[in-house]
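Note that this complex is displayed minus one protein chain, with the remaining chains in position.
Coming up: chain A.
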Amino acid sequence: MEDMLFYDRMQFAFTITFHYLFPQLTMGLSLMIVWFKWKFLRTQIENYNEAAKFWMKIFAINFAMGVVTGIPMEFQFGTNWAKFSELTGGIIGQTLAMEGMFSFFLESSFLGLFLFGEKLLGHKLHFITGFLVFLGSWASGYLIIATHSWMQHPVGYEILENGKFVLNNFSALFSNPWLLPSYLHNQLASIITAAFVVSAVGAFYLLNNKHSDFGKLFLKTGVIFGLVSSVLVAFPTGDLVAKNVVKHQPVTFAAMEGIFETEEGGSEIVLIGQPNILEKKLDNKIAVPNILSFLTYQEWDAEIKGLNEFDPNTYPTNIPGLYYAYHIMVGLGTIFIGLMFLAAIQLFRKKLFTTKWILWALLFMVPFPYIANTTGWYTAELGRQPWLVYNLLRTTEGISPTVSSGNTLFTLLGFIGLYLLLGLLFLILVGKIIYKGPQTIKH
């Protein structure tokens, strides 16, 4: 039983972590492609169209990876988490079925047209198909976050005698207070990933003295998108998400921030520290007094509950994991704002394209938005543990009763092998496209 839960959780964590590497880029990138195409329609400058086509090519490979790694996510609800599906399917099945019907069809139908249809359709219609692909990918994010929000903060349900959750208010699923802040926060984080990828390719071209026109275009666009999104991801959206956690999952908030004891006269914000579960304190702490209280309640001396105020049975299962995930996300987010701010100043002073160290920094940063996005998800998901549906259904109660741990281990290993291969192929192909550069695409 213990083994089974462990392998089931590992498999889901592994497959979803790998899967989300792709849509987080495609959601942001589709917006930027639409932007390039739009600029082309407005200005008729051919480079914008070439830029759209170049990123479309990378988008297509990312999209394909996202699709093939996404199908297992849907299957796993039934294969590995059968009891959870049985009990909550009447509710989360609703949002997941809507995702299939409303977003996947839209995306996949128009992606084909977008990729093959430029000549057949003309630029205006081509722009519209691109916009519809963007709309589909964002709708997909919305319905997934709606599902996620219901698990974090269940609404519009009742529980029958046999333990089944049934829906009694459809619109509540979409007016869930958890939904909108999480959705915007998540979408902005995807724009950050795309902006960093686009700027890094730009920086690569300039440092390499190749495709310099495109390098400049990518850098300019990437930095502007990057600055705006990295500021908005922290404030107001990140702030609103955190306030939801304080309000609805206070024990999670205490663990995220590493507050073991409630402090009188307001809580300090911890910049660096290591949770020590045995002694119930943070080791090696660097903190600024009272800031957390202010950020949370806009009062310097507001009291924030520490873990000591809660029943230990309700603690998140992995406090250090949660704490680190959260702090890595926040720390990286701060670095993103700083770097994009500096880059934007240089852009404004028309010196960005020659400031070598910023170009190198932007190139070096590529993996970090992915890490920040992933740790962000971990914060949300580890924060919810030990619950599948917060406070109502435990993770231990959700696994498939008839699938033994050996089967799950076998399929976990299979997924690891397959995904390593996919990841390698992906890097080779995208590397090749980037190296060849724009204007190499024959249509």
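Following the convention adopted for this analysis, a residue touches a chain if its C-beta (ideal position, glycine included) is under 8 Å from a C-beta of that chain, and two chains touch if they have at least 3 such contacts; residues count from 1.
One rule holds for everything that comes next: contacts and distances are computed from a predicted model.
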Chain left out of the displayed complex - its UniProt protein name, from "ABC transporter substrate-binding protein", "Cytochrome d ubiquinol oxidase subunit II", "Pyruvate ferredoxin oxidoreductase, beta subunit" or "Chitobiose transport system permease protein": "Cytochrome d ubiquinol oxidase subunit II"
Chain not shown: contacting residue from A:L21, A:V34, A:A51 or A:L106: A:L106
Contact residue for the chain not shown (choose from A:L207, A:A361 or A:L422): A:L422
Missing-partner contacts on chain A, residue numbers: 56-57, 60-61, 64, 67-72, 74-75, 77-80, 82-83, 85-91, 93-94, 96-102, 104-106, 108-113, 115-117, 120-121, 160, 164, 166-168, 170, 400-404, 407, 411, 414, 418, 422, 425, 429, 432, 441-443
